[in-house]
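Below is one structure; the comments refer to it alone.
Missing here: one protein chain of the complex. Every other protein chain is in place.
Labels run A, B and C following the written order; every chain starts at residue 1.
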Amino acid sequence: MTITDELLTQHGLSEAEYKKIADILKREPSLTELGIFSVMWSEHCSYKSSRVHLRRLPTKGPAVLQGPGENAGIIDIGEGLAVAFKIESHNHPSFIEPFQGAATGVGGILRDIFTMGARPIAAMNSLRFGPLHKQQNKRILEGVVGGIAFYGNCFGVPTVGGEIYFADCYSQNPLVNAFALGIFEKDKIFYGRASGVGNPVIYVGAKTGRDGIHGATMASAGFGEDAGAKRPNVQIGDPFMEKLLLEACVEAMHKGLIVGIQDMGAAGLTCSSCEMGARAGTGVELDLDAVPQREAHMTGYEIMLSESQERMLLVAAKEKERDLVEVFHKWGLDAVTVGHVTNDGMLRARQHGAVIAEIPNRALADEAPVYQRPLLPPKSTLSSRLDDYTFLDGCEPSLIETFLSETGDWNRVLTLAVSSPNLASRRWVWQQYDHMVQSNTMVGPGSDAAVVRVKGTRKALTMTLDGPGYRVARNPREGAKLAVAESCRNIVCSGGRPLAATNCLNFGNPEHPEVMWQFSEVVDGMTEACDFFGTPITGGNVSFYNETFGGDIYPTPVLGMVGLVEDIAFVTTSSFRDEGDSILLVEPVQRLVGKVNLEDERALQNFIASTIREGLVKSAHDASEGGLAVALAECCYSNLHRGPIGAEVEIPSHLEIRKDLFGEVSTRVLMSTTNPAAVRERAEAGGLNFRELGKVGGKRLIFHYESVRIVDIDIDELESAWRQALPKLLS
Amino acid sequence: MKFGVVIFPGSNCEHDCYYVIQSVLGKSVEYIWHQDTSVKGFDAVILPGGFAYGDYLRTGALAKFSPVMNAIADFAKKGGLVFGICNGFQILTEAGLLPGALLRNVGLKYVCEFEYLRTEAMDTPFTNVLTKGQLLRIPIGHGDGNFFADPDTLKRIEGNGQVVFRYADRYGRITPEANPNGSLNNIAGIVNEQRNVLGMMPHPDRSSEEILGSADGKLIFESMVNALVIPSL
Amino acid sequence: MRATVIVTLKPTVLDPQGMTIHRSLASLGLTDITDVRQGKIFHVQLKEGNREQVERLAKEVLTNPVIEEYRIIWE
Partner (left out) sequence: MRATVIVTLKPTVLDPQGMTIHRSLASLGLTDITDVRQGKIFHVQLKEGNREQVERLAKEVLTNPVIEEYRIIWE
């Protein structure tokens, strides 16, 4: 068959790319080969627009055992243990079918973790939706949350944290970024390598159907029968199948039966086989007739490109083949030999006896085009109107007006703030997530960062997600630095030391020079801050083409920071604990909004870390969105293990009342302690401003400002306004 | 004294139970594979939480056909201690080892949160260190924990004092607000007539250490240990 | 050969799903609908004959007699 321009467009391939393909093959590709190239050279799999920039990210460090390039990054946490973690986006599928899109997103990231031999012990997610006063956005949120809960709960991984943010730009393009972290012994790491010429290539998990074969299928629908049934299916998640895969893979790994392993994610069988071959410098020959198929009359094209979920590709030593199959049978799973490793470096697929594709693995995995796309600073950026109060972004206009104009009734303004969409309690969401399974969750959703203990040690892991879209839209470079600074601060406030990070870069259309400029700036900002804090990026994901009504979304880099708590005794939460404790505000001399001074940030974080280690700190809370007033309220009622507790404080006056209460100043911490004098010493030694604001206690939250009592509100009332806001918005 | 923790395909709290028995209580424990046909050598058997067979069809519906369930039924008939937690409770009702059924939560959503449980019966091998009315803080995590039984069965269960735990508020009051899933009479856990089989939706395995937010769950496992040491209990 | 098994909650058993759907209808103006009850339906393929395997499937697997009842429709 001849390759028409139309066919190329359907496959998202340019003329130039097609020429390159023909050069590599030294002939015209078959349709199947064209399809294979199109998925492997797609933005999603090849990173052709982002690669030149991602190269700049810092990826090395003392703790890093595996940086970018594998299914997940791996860091050493001592005592012979390592953790693998990564974040990945499932934005577009979640818009098409919120429940299944989000569910399969969770499934995908979990596979990336246990593919490496690590057992997933924690998951988080970062979500972005359009404003909740629009009906459609409610449905999307409910579907996405339901899907995450459905998959994670059944699989048995605790969903211990995450973040949700509402803004107009996400209306037609929600963001669903799923993070997972797994733990294992550092000498038991597995890689996606098809080593050992002659070794069998084994297919395990779900059967292959015409799932998620994107627009590309339309091209194939032309020939063969029942073209109607060839429309790509929405992928359905099967968490039970995935759980069986986990157990079977882990057992097979421990029994030493696996040489190489990789999940079938994006680009399915094609991607896993050519990447495993390329990494090992080998060839992979597949017999597609042997591939378990769910639907009749599937073409080789469809089998190679299908993105059916819950499938893995393994390479085993010839003599261990039978034992391997036995392990999978024990778990009620099929394991089918679908090919073998060759020495010619080719990906070769046979169907009905004929060779239907024959391509060098390297060409697919490593020789994809790389683009240096034009960069151009956008003319018009986001208005600065909400710089001090970014949480108002995406709120109903009337609410914004009231908030910005109300001058008398500060009880009311505070209540409005805590029950606004971006600050309201996320309880309605995380209550649907099993955040306790595996019995390691010391700090679940609702504090600055989640903390899970590491059984058999005194240690714990702490993790957080942060993606300040509005800030990045206003200033990509500074916004990216803020994301790094704040996620490190959250880790430190929880008693941990930041070790490394993963990132999910959600951007608009890379063919827009403005978007690529934002991307480049973000990478530079992230690089600068990660270098500064010594937190390398060990992996991540890039999602382009996020557009609403033709407009690009905010550039939304989501950072997933992982830290180590040396001793569970250091674990600290954001909530006030006991009557009479002193409430402290500690911050650098220079107060910044929308920017961060890294030196000051380090000074503050060192101070927090050392005072926690000295046992001086009862609670520590990073005061960011909603400013001091909201942070104080959160300290009063964020403790899930007991009811709210009140506080009486003096709000420092610098500028004007609204800004002093709600202004979002970077680099601050709210603490409570029984020993303010000692903490003051440490703060001042660190060149930081120290202020004793007041005391914990009672059942009311009371603010004094320039010796006027401006807020005096029953803390239970405020808490229930905060807690019930989201359910109300959704009903 | 040896505990057994059953693994069904899709169980996901087996390690949690194992850890409590071994590392918190310091007792010996082994896993039991669902295909096993005997539970010989075990003094108590725990059916852990999770999603056996994905909870597809109905919770516990497919798990009840596992070969090990026959062995567990005999074990129970002979007076052996059987403890079903969450999915384990659902499996025990499906298998007919406990009365009633667990319906979808009235809210239709999965709920994961700490609850207060009021102890209703201490004359069981699972509650012998507890006092009547004692409040325990133990978390739930389920989408189908809504206990149901037909009127006669319910009357019988209540009459025999088979209700072991009820959802309560923090003052120990049995109120509709304190009921997280719509269970009849706020029932959170019951025993069989012989009182040697307990099923409960809340997770003592997730609340046996202070660092996890509560150690109240440990009291239930300790009661089992007592009962095995002094069978008269 | 094809059979359909319909499993429904007994009339005396509360159906939260059906109730929730029904409650949501007023807001959609579907005010003439007075009741909704949800059940499960299973499409079963079987080799010729052997109807009692479907009977067993329905009775022992697909239905929990404490709360549900079933009906088999042969095609």
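Quick note on the criterion: a residue touches a chain if its C-beta (ideal position, glycine included) is under 8 Å from a C-beta of that chain, and two chains touch if they have at least 3 such contacts.
Just so it is clear, the structure is predicted and the values come from calculations on it, not from any experiment.
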Touching residues on chain C - with respect to the absent chain:
6, 8, 18, 21, 24-25, 28, 30-47, 49-50, 53-54, 56-57, 60-62
It is residues of chain A that touch the chain not shown, namely 96-97, 100, 206, 209-211, 229, 231, 233-238, 240-241, 294-295, 308-309, 332
Touching residues of chain B against the unshown chain: what are they?
53-54, 56-57, 62, 65
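Note that only the chains that are shown with their structure count from here on.
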Distance between chain B and chain C based on Cα centroids, please, to the nearest Å.
29
Centroid spacing, where centroids are CA-atom means, of chain A and chain B in whole angstrom
35
Touching at least 2 other chains, the residues of chain B are none
Going by the touch rule set out above, which residues of chain C reach two or more other chains?
none
